[in-house]
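Note that one protein chain of the assembly has been removed; the remaining protein chains are unaltered in position.
Note that the chains are named A, B and C in the order they appear, and that numbering of residues resets to 1 at the start of each chain.
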């Protein structure tokens, strides 16, 4: 790609926004030339705006330290400066602003939860349901948007089991699953979880997380039905979501039942062969392996496996029979990379490769 | 109880043994007048033997600091000095030595796993299956033991869900359950889990723990059948056991299905009314409430709830529908109190109250 | 004490306030019959006001669950209901409100930093400078307060070394000390320190803490000079204050030099003999031993030693020569008990015993 595509980041100073900035700093396809945040940061350089609240290891990327922060209300400016925007807005403002950007002709690739259940907005994990992007022209036509559209990604909690389950669903038909997640504190942003609440502790509750973990998969496994995406209502998921004293990396213990019970070798073979995104696309953020199965009896572990494939690979292990459903396994993914900014960027890359951007 | 009963502690210098010593130091019924350990400690005072490796808060109880440590081979001495022994022996020596003590006429109340699957050895949680103690005379007769016998308690991992499940099983018939545990590092003893392995991490595997968590409940829910205790083979349990960075307190996420689906109110009422040990016994270590249900959306939590009922109460919360089985809930118990020494002492108290000691 | 003294707690819903409530629930001398907080909590029962944000193990004490929360503006009501108040107010409101209560004739025993450097307000650790309370009548006369006065306690960071240093200062003259603290997260209140900031980390900075750790000791070691307390300007303290991933318990590494270098035995003997509060007072919160020296090479440790003397004892260890100053040692105290509410309550008890209340 000779000329990089100009992109913007909305909500660039928050924790998810910082991850976008960090991952986009040397991106081979994208150049960040617009960052927007609340009025508190507007007018400052990005370096000034995040001073004292930059939460990543290493420093603010040098190439973006001096870019001036705009407000998210400067939509016209965004339209002039960039081809599309990544949204890391908080849910409370995302609904309104993402639509305003789309109306103004700016495609929005969002990390926010605001539009995940909006029926004509595709919620995409590229390895699974990139064909849901076919709804984009329908979305535009229905809403009268000319160039703008909204695409979202699902919640971080389900990335650790959704891809391995989908790979098996294609062949054996996913019927039901009982899933217990052990989620890292970075999933709550910063300041997020108080140290007093989580040190030497487990919190067996995360507001709204079980609902997302149970419902979002049904849309991802759903299909385009006229002008909307219909959920796959045949699948049943029961999620127990816990916060544990881990910095990054969500782990999931999965018990699963299929329409047709596969053999153990069929499962391992399916995961091994799973290619993820249609091989014709060669996306820069796509890991060489979408799923890695580890043979050791005690893997995956968040600290050892979260960085597999630069944080974009889902690592699974411990496949074994279940006494109640068919099989059990453990899945793991990096919640702030695959589960947040990295997943959003992969969506952006896919949209470029498929010609939507 | 006017005169205290003399008891011994086998394996008194290990971590479980230290918990026994700590909990027995001011026990209203029992007086520790014999402690045994490996030859390394023999001849020393207990205070000397555990110097530099006493792992509990507070100091070695003053009343036991100067007791001389015997070897576990001094069985005759044990018989002279105490009415029965608590065994905190490691599994590798427990099988042989617990039988040798029983042969010598010394009842053994054990914390070890060695005899948990021995068919004529009762594995008891007093609130659930105290009637399994009826097998003691059969055990003695079969083996030709005169005064000695062996009683064991189950693994720590299942204490956080077994009592709440049993309370419901009595009324609604337990059919199957998928259970994910998040277990504290103290469950592995000392030095146990390396800090390098568990800080900022989850280990989704504990050697042998899932098998214990799945099989031991079947014996606990079983019945005396001639000269053995037969498992309840109708119940199916699938356990995912994880180690998490928590010091004390095992948490369990439970999805459960019954023969007859109860209402939510029936479940809460059952737990509220559950009395545990037959009210005619007034055991000193028995908590006022065997089960406490917390209404807050984010409880139980190990750091906040493990000490309920002096560590002997099981705390449950988050009862809600399950999309796959009938209901979901979270259970928690203190693994080194209820799940180890405290549970053993409660067994000892029950044996006294029922006239076996 | 036949009739308990009615007391109030200002700022009762915050974390320090919760500690006051917890420690005062069964106090032998005091009865909490007035609690005040911000208008957000006013009118609710205390149990309602702290629902979902009670941060201590165990529940809200039953005896105080139903007391109605007043606003801190209801000063007249406080005067009617209680003999004096404990202030756990945040520093931003403490300065104004503590004076208003004193003006209204209500003695204030404060935990806040607002008046620590006010020259006529005594800052008291009972074991050290109870004689500074002699300034109370002077304070009242100067300010024209009739019954009211203000007494404060010092910052939590210095409790782990101040008492052991004072015991030696009496005999050998404290000259200078270099002190590095490793402070628990509970010292920052709730939510306080973000888990993302402190897990697998040390933060070598706590806003304002080094200044307090260096300056407050000079006042505590100072003397009444006319109508003010003059600092002891001969002593020099250099403090490095760090936040570490510990829940409760501040640890201090101390290098110290005296006017006259004592022998090691003199130091140990001095600590052993140190009686703390004048033996004629028998204060309920006063630990049996103000200072405990542990002989083990690796003590004190926060998790093992913070609860010594119900959290009111300072534990020291590792006394050894220093290559630069005279001696080195490690000190430890429980920051939310001795260092906060427990220290405030001890001040209240002392004021009663000395006849000021």
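By our rule, a contact is a pair of C-beta atoms (placed from the backbone, for glycine too) under 8 Å apart; a residue touches a chain by one contact, two chains touch by 3 or more.
Quick caveat: nothing in here was measured; it's all calculated off a predicted structure.
With respect to the full assembly, the chain omitted from this view is in touch with A, B, C.
The chain that is not drawn here is touched, among residues C:6, C:180 or C:310, by C:180. For the chain left out of this panel, the touching residue among C:22, C:41, C:111 or C:255 is C:255.
What chain A contributes to its contact with the hidden chain is residues 51-52, 57-58, 199-200, 296, 303-304, 307. Touching residues on chain B toward the chain that is not drawn are 55, 185-186, 190-200, 245, 247. Residue positions on chain C in contact with the hidden chain: 176-178, 180, 182, 199-205, 214, 236-238, 240, 242, 244-247, 251, 253, 255, 297-304, 317-318, 322-325, 328, 330, in rising order.
We adopt the following convention: only the chains that are shown with their structure count from here on.
Because chain A and chain C share one sequence, their contact can be compared position by position; here over half of the interface residue numbers appear on both sides. Computed from the mean C-alpha positions, the centre of chain A lies at a distance of 43 Å from the centre of chain B.
Averaged Cα coordinates give chain A a centre that lies 48 Å from the centre of chain C. With touch defined as above, residues shared between interfaces to two or more other chains in chain A number as follows: 199-200, 245, 247.
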